[in-house]
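A protein chain is absent from this complex, but the other protein chains hold their places.
Entry: subunit A
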Amino acid sequence: MALLQISEPGLSAAPHQHRLAVGIDLGTTNSLVATVRSGSAACLPDDDGRTLLPSVVHYGADQTVTVGHAAQKRQNQDPANTIVSVKRFMGRGLTDVADAATPYRFVDEPGMLKLSTVAGIKSPVEVSADILKALRFRAEQSLGGDLVGAVITVPAYFDDAQRQATKDAARLAGLNVLRLLNEPTAAAIAYGLDNASEGTYVVYDLGGGTFDVSILELTRGVFEVRATSGDSKLGGDDFDHRLYCWILEAAGLSQLNDRDARLLLTKARQAKEALTDHATTQVTAKLSDDSVIDVELTAEIFQQITDHLVQKTITPVRRALRDARLTADDIKGVVLVGGATRMPHVRRAVAQLFGKPPLTNLDPDKVVALGAAMQANVLAGNKGDDDWLLLDVIPLSLGLETMGGLVEKVIPRNSTIPTARAQEFTTFKDGQTAMAIHVLQGERELVTDCRSLARFELRGIPAMVAGAARIRVTFQVDADGLLSVSAQEQSSGVQASIVVKPSYGLSDDEIGRMLSDSMAHAGDDLEARKLAEARVESKSIVNATLAALEQDGDLLNADERQAVDAALAAAQAANAGSNANLIRTAAEALNQASGDFAARRMDRAVSRGLAGHKVSDF
């Protein structure tokens, strides 16, 4: 067999040129972007010096997209169009979130769920892409150049559909994904390199919406994941929600409207955070019917009502230990990751299980992004003196549907990636030229208990007697933990074609449409936002002027009226175009032209003695 030739690693990159690469922690509650500059990793702040970007996206009726703190502010006013914790919906179907209390309008369609907003129907992939775009923009502004790529972190326990959705979101945001990196592994890189640690460590990662545990062996320059486990539907959000239910109960309330529910959820989160440093906290809120909630919450009560959630994290830890063939005594240290690990009773439970206090010397909010930045730096080809090897695993077994709705495991969980496995199939009937294959992920025996990843149809199998065809199907899991499948008929060498129907992914057509949509708007996404904002502002001035003219037009003489009318016409004309600067200028001119008019209207209003009315009524 001919030898294949590959160039030396790093040679294709121009020497001595630092390539801009970032690590992105795309979190349920908050997202961060970090990079390595002059040898050390740091999170990049926004203009106000904040590194955390709330993973919140607001969609306006005028197609404006607001991300982060600004979107968070609209959460209480416009809950249905303010998407929070979208990560929970990635690669998920409607039935997966049926039990979750959310203010969203879901679109009932097979496959990945979609959200109906005033700005149109949004897939979780698009919402995540909007968060990623904001981070990409922040990084490019701050680093002053285009990024060659990004490492995006995902929960270790994310299945194939969730990983694929994350990668699709990055593509939509115009990011070149160097690697999908498991969050605990990223934390281990940051922690291990920072502390020059050796030995077996546990990373306990309780984020806003997901729980991961990974067991890693750190030896000189090698991070080897021995086992991983978790719960992709368990996180700080659940503690908030439990507390929310407790507040409702304590206040004797039942059903709330969306706005009040959102307000109380926010109060619940704040109370949870307050209990990190205090033994008691007061929960106060004024609801939309002016009724006031005022209840006291103690740390003891909080621990009691959320203890079952803490216990839910212990089972995956035990499972991971078992898979790694280790006991708690073999563990040298436990690293805590994720904001939810700030809860004192979570720390106590972890300390008790391992018989030692957990390590918390790195900021649990930042450690994942920092590790991702370090890995991105290496993957981009910026080789420093320190170099390391990362050996990660697939978190859930991959299997195939066999007779009777049972699953046969093809690649067991915790296999080191990349990995591949070939399986041979044969035909059931004479002359059969196609067969259907159903790929599943999970640990259970029944198809219905596992997650359906995809259905493949093998076509073009040469017609033979039953059992004569030998179809070899190869399942490949790459270094991102993503599955691909290829098939070949062995006796004839025919490459059978594969039709992939991802059960929860987006089809290539959908991705193509979203990409072309975002291309159309991209390039000048920022321009589009400026334009939309200018239009809104201009429209409100125009409308106010029109209303004023109708009501008090007699206050103006003919010349004055003509001047206002001209400014009005100019503003309306500018608004019909798409030059944001022109719109702003024309609107400003209208404002000036009607300044005098507004003052006279005010005088008239006052002289009429319309007491009790606010200035804004005019």
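Methods note: a contact is a pair of C-beta atoms (placed from the backbone, for glycine too) under 8 Å apart; a residue touches a chain by one contact, two chains touch by 3 or more; residues count from 1.
To be clear about the criterion, contacts and distances are computed from a predicted model.
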Listed names "ABC transporter permease", "PadR family transcriptional regulator PadR", "Co-chaperone protein HscB homolog" or "Na(+) H(+) antiporter subunit B", matching UniProt entry of the absent chain
"Co-chaperone protein HscB homolog"
Based on the whole complex, identify which of A:Ala380, A:Val407 or A:Ala454 touches the chain you can't see.
A:Ala380
Any idea which of A:Ala80, A:Ala274 or A:Ala420 touches the chain not displayed?
A:Ala420
Full-complex touch with the removed chain, picking from A:Val65, A:Val86, A:Val148 or A:Leu206, is A:Val148
Hidden-chain contact residue, picked from the options A:Ser40, A:Thr315 or A:Gln592
A:Thr315
So that we can see where the missing chain sits, which residues of subunit A does it touch?
1, 3-9, 12-13, 19, 148-149, 178-179, 221-222, 315, 318-319, 322, 375, 378-381, 389-391, 415-420, 476, 478-479
